[in-house]
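Of the protein chains in this complex, all but one are displayed in their positions.
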């Protein structure tokens, strides 16, 4: 799996001259989009197949600050998947040093926007996530 | 007409320790929403009546920098209105000193998302804007 | 303690037509700034006294979606304070319904940007936080 690269923009820095902490939540989304594409379940396919996966929780630990022009490498892993929840973990590094670790959880909605079992609704996607998760063990 | 007040947030500042210039475009939107509400044509009413008014252009002149915790007062004026275009001007001040002047232009879309003549589609709103505009003369 | 009010802006919504989840991290900062002001330790005073308190971690649970023009009430509580860490919790409601619960942790830096013991560096502030925390019990 290729890491996702985010180059920190000037407008992402703040008065402390570092990347504002809220932006890492956005970097997680960018990396997640890239990850889903890499595993063959990009947003366009999910949308076409009538499934969406909103964020139900996020957490972020800030280890080292970053700033304008830093090149953040983000690795995404599936840490757990059940028929109704997907758990992802993120490791962000700059030049090999960890700057942030993070997690997000997601539910699954069908095309009517109702919570659904991914296992029933889209078993190939569920199996794909399960295999990636088992790869973690 | 009451000015709209925006208190600059920490996350709106940048590495130069001032409010990032892109945020003023957002302050314009905030002030515009407040202005439309004050004249009795808030977003909820516009939406209910099936009219929307997307931005077709913006311009901004930055006169003085602002920063975290500054209290920006924004006055909005109708500078011109035609059946198909609305032109607004914005003056932003902090403690009476002008920090930014700006303009935006808007078209009108009907509920099918197609360009429409506001004069035909929603004459009361058109007349309301026209009166505010004439007030400028 | 008064709740902090954030009115959701149009530019804070996303393609799913709800407030983008990353923005809640920013609402937390807004509420924190207001909270510190209310307890007499606003950013300007902290800055003047040479102390800062960067975010070391955040977490957020999204309970219900919100959208443009929603009025989010945010209550901030001190859940724990040690000489080197401050833990805050946030409850966000719209019309009485919880939309998001969140937490943040903070360290303390002295005027040279070095980690410091708040208890030694600024005992009145430490005691103030301690009292607010005990009030939780």
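We call the chains A, B and C, going by the order they appear; numbering starts again at 1 in every chain.
Following the convention adopted for this analysis, contacts are C-beta pairs under 8 Å (C-beta built on N, C-alpha and C of every residue); 3 or more make two chains touch, one makes a residue touch a chain.
Values in this document were obtained by computation on a predicted structure and should not be read as measured data.
Chemist: From the list A:30, A:80 or A:103, pick the residue that touches the absent chain.
Modeler: Checking each option in A:30, A:80 or A:103, the one touching the absent chain turns out to be A:30.
Chemist: Touching the absent chain in the whole complex: find that residue among C:4, C:24, C:41 or C:68.
Modeler: C:68
Chemist: Applying the definition given at the start, please give the residues of chain A touching the unseen chain.
Modeler: Within chain A, the residues touching the omitted chain are 9-11, 26, 29-30, 33, 43-44, 68-69.
Chemist: Which residue numbers on chain C touch the omitted chain?
Modeler: Counting only chain C, the missing chain is touched by 10-11, 13-15, 17, 20, 22, 67-68.
Chemist: Even though one chain is hidden, which residues of chain B still touch it in the full complex?
Modeler: 16, 21-23, 25-26, 29, 52, 54-62
The rule is simple: only the chains that are shown with their structure count from here on.
Chemist: Looking at CA centres, what chain is most distant from chain B?
Modeler: If we average the C-alpha coordinates per chain, A ends up farthest from chain B.
Chemist: Go ahead and note the Å separation of the Cα centroids belonging to chain B and chain C.
Modeler: Comparing mean C-alpha positions, chain C is 30 Å from chain B.
Chemist: I'd like the Å distance between the centres of chain A and chain B, where a centre is the mean of that chain's Cα atoms.
Modeler: The separation of the two C-alpha centroids amounts to 35 Å.
Chemist: Find every residue in chain A that makes contact with two or more other chains and list them.
Modeler: 22
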